[in-house]
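As structure tokens, the structure follows; a few thoughts come after it.
One protein chain is absent from this view; the other protein chains keep their places.
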């Protein structure tokens, strides 16, 4: 459950304080009767998404002849996998279930997911990060419901108070520039930037051209020069100057430092949009700073992916109906509007509906821009462990461990998994 | 072994303090004692008070007013929201059904087993007792997976039964009731036997009525325990309308880090019934714990 | 076995007569079996069989989603003993346990002694101190992760107000485990206190009066009368605290998820992590079995070393 | 009818590896309506015997017959025997009424009304009619005792068993309850076996006393028989308070020789003692000494070490050759510490026991003793 939950997989932080909405508890299970049957769908719990899930479910039930009714079951993110892994071998599998990108390879590897290419889904339909996240062994096992990316959110008022000029929302700063902002903001407000201990580091490493594994997935590169440079850039600011806060899991998150006025910049995801929108602050997104090696701002892409259990008693026809439904253009082009995520299908970006939505919500422009720069997770069944390893070592760096040692250790543990 | 009784546990006045050390020394000692106790009482209660106060802040102002301990304009909006957006009533009902069910069966089976272990005379008694003591030590997480498979094989998953059995099987109550029954004199049993009671009638007519204080303590104890149950119901249930309150609260947010106001409101709601019951029957609660003591 | 004095006295009062004799009759045997059967069956089915199942699983490479579970013998155990994370978890758990034994037990005893002075307001004090005991671990953990928040938490606010250096609490690998232990002590003290209080009430006044006449002062009475006579109770408290503390999990799960830098990995948390996050069920079961052996061994050891003369 | 016969009763407890013989070959016939007292030192098997009769203990060997029927292996309920326990064993959660009626409710199919009627009747008889709605905790010791008795009586059993039923009461109450119990037993005429530690109870309450030691029967007889004609030294020492004084003596040539004194015996006694030359034990009850005003040839000089004036009688402790003996002075006579008593031992009041086996070789006879009884008109 550790780092993996922290938004990296889009772990349901897209909630937000909207505070209104219909019954989210998911008590939707009244039996329709007749010949058509009830679809059982699982997802980890996310109150912000429950309304749209219910809406889509009833729409599907209306459209479909085979499905009379859809029953959603939600479980807390931390227990979701445990729940799924006990239920499937015991024969209690749902007809389709949401998977985090960290889990898709595992399900595929264990032969629990249905091969979607055999059922008419085409991997080429999806944007590259989403496609890669949904695939394992070059085969598609899941359909992205939506995809996301990571950015920086800033409090523009605090920027002005510190005497800084508020950057253009689509402007991508360099590390140097970003570092000077942090220093200035810290002088004025005590803290310049707040990030999560693990992903805060990941994103800097990715933005500098590093990653967990090399191109062909045979070796860890998390201890290469690019990653080390990222660590060396961050460590003094976290450990000595304390101008950057690195949040460990289990407490408050980086976004909450922004909301509380503790820091003027924070690590944020596209899914934080509703919460920021409703906060009443003067804020904007900003692309992740580009690194010295590559000036592009690569960050992880994740999202929610639906898959069909191959075993455990799932009704695969019903599952396929659901996947086809969410894969439809009708659904994909509206994901941003309805849930703040971004479409997995390439062609959805071309639609008028998507375009006009972005026009009406200019604060999302940097998101739309950065989606193209996202990177997918390694397609390896043990990717969760890699994730844990790197994040544990990142935490240790913020406790003062020498970056080189920490990263070598992470690399060693990752290599052991390959 | 040991006997149990709560006769000694009087939280009132009167006791072994010898009076003759009056005077200055005594007054100072008492004042210091009051101070220490007051300090600890404060330490023990302040977190709850604080949680309550925070839950009175509007959701989107929690972080902006983080340093105000007493909310400027308290509101029950979080409570209203949490209640409106979630089937809290259903969850509470589930919790009640589970807790009451478990309490009932625990009391029934544990008094029976405790009676047999304390007063019975049959082969294998010491074996059973050893098992009881031994399994007290097993962390419940350990049996999670095999038990899930077992429940599933029985086709019991997603039923109240499946949740309840794990708690009913808990050996603690058996142990506690045995300790209690050991303290009841055998002559009472013999008198009942002379009066014509069968072994089982002795249980219903004599032992059970005598065990009332222990029963209420064990009941309360079990109730708290089941009320706080989280992992097992979550794993075994497939239907969120079956969730008990604690699991439901786990669903309030994707992660704990968001919607703190509602979460704390829910925490207060979840803690309230037990705390209220506790305040009403403080003695019973403490006796429940004290009854477990004295064992070696 | 141990038996506190008050209890003994109660028993004496209650059963001056034949406390160890049993009614033997040929037909009663069967009814005893009938009486104990429901519990034993349930108990065997729900705890024992799965526990044996866990042991069985520990001898296999058991990924829950996989279709085959190859037998690997003791490999999981061998691996366990070479696993630094596991050793780390053991050390953390032992440290946590030690903290509870060293701080929780004496403080609980101290509070019980104070409450036993029968001051005015004893009921209120004991009620307040006992309050955390009735609240569930999830809830207190949630509340405390807030109190511990370095920027927003009450604790640092208080430390700041008094001019003491503020701590990172759960955010630093050097203080996280101690913070969890501190909260657990807070939550658990009332429990031990009540047991001690019952034990204290069970010591007859006569002993104190005899000691007063013998010229023992308050401290000497505590040292020479209360402490030795409280030994059975203390023994019980130690065992329970030990068993309980070796199961530490919920707090870690809610408050730190093992972090930072695995500084709060405990045995059960590691079990959960390997079993339910990484799905190496065979390995996880081996951890569970080892945990069981440790706790069982500890309680037997404690019984051996303390058990000798706890009964008067 | 409640004729109880105990035949060769033996009860062995297995205690770990050892076995403890609690009752050894006990043989007693108890008449219908008899009040029989069991006495003996602690651990001698009194309770065990009682519990065997009640059916609370299985018998190792031997038989128990009630009115000729073998009940050795019947369950307790079917034996028609009621028991009163030392600590009463009243059910603390039931009212006195429920306590008394519980046995009827459990073992008969009487209607509730009928039970109530019977309970009330018994309660009236016991004088606790107005306490019926109270629970045992609200009753005094004596009242509890009465409820416990009522519980036994209401079942109209053939036999009552009572195991030290008065031992938890204070002295005054014990005296009252003692006579009450006796009256009651006489009125009801129910065979009763009564275990006690108390001398007074043993001597005064029963028709016959059974004296046990180490699981074995020592003597069975009326109180006066046991007092005047003890079978052996054990019984002689056990019955009577203060205890009998024992002197180690040598018997030869018709003379008893003690370190401090000698006694010539009469012809009659010599005949009794024929064949018992050698070591004997002389037993003299404290009240049997003859206190003489003057030193005489047969008197023993006994310096007084402690006196205990008890009102009408005074216990005087004297030293005779290193050992302490007790003398009871009756009437209003007192003796002071430091003075010396001149004691004579009347031959007819002597008890003599074989020094080895402890068997009595000479006793006083009850019939002799009762000769002196007062003239009383019928």
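The chains carry the letters A, B, C and D, assigned in the order they are written, with residues numbered from 1 in each.
The criterion applied here is as follows: contacts are C-beta pairs under 8 Å (C-beta built on N, C-alpha and C of every residue); 3 or more make two chains touch, one makes a residue touch a chain.
What you see is a predicted model, and the numbers here were worked out from it, not measured in a lab.
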- Item | Residue, one of C:187, C:201 or C:231, that touches the chain absent here | C:231
- Touch assignment to the omitted chain, from D:108, D:266, D:330 or D:357, lands on D:330
- Message: Of the residues D:168, D:241 or D:272, I need the one that contacts the missing chain.
- Response: D:241
- Item | Listed residues D:95, D:199 or D:260, member touching the removed chain | D:199
- Query: Residues of chain D in contact with the chain that isn't shown?
  - Reply: 42, 170-172, 175, 178-179, 182-183, 197-200, 203-205, 223-224, 227, 239-243, 285, 287, 291, 293, 304-313, 315, 317, 324, 328-336, 338-341, 369-378
- Could you list which residues of chain C touch the chain missing from the display? 5, 204, 206-207, 209-217, 220, 224-225, 228-229, 231, 309, 312
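Heads up, the rule we're going with is that only the chains that are shown with their structure count from here on.
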- Most remote chain relative to chain B, going by C-alpha centroids? D
- Item | Intercentroid distance (Cα basis), chain D paired with chain A, Å | 93
- Item | Centre distance in Å when chain A and chain B are each reduced to the mean of their C-alpha atoms | 39
- Query: Where the CA atoms of chain B average out and where those of chain C average out, how many Å apart are those spots?
  - Reply: 15
- chain D residues touching 2+ other chains are 51, 56, 85-87, 89
- Message: Counting only residues that touch at least two other chains, what does the list for chain B look like?
- Response: 63, 66, 145, 149, 185, 187, 190, 193, 250
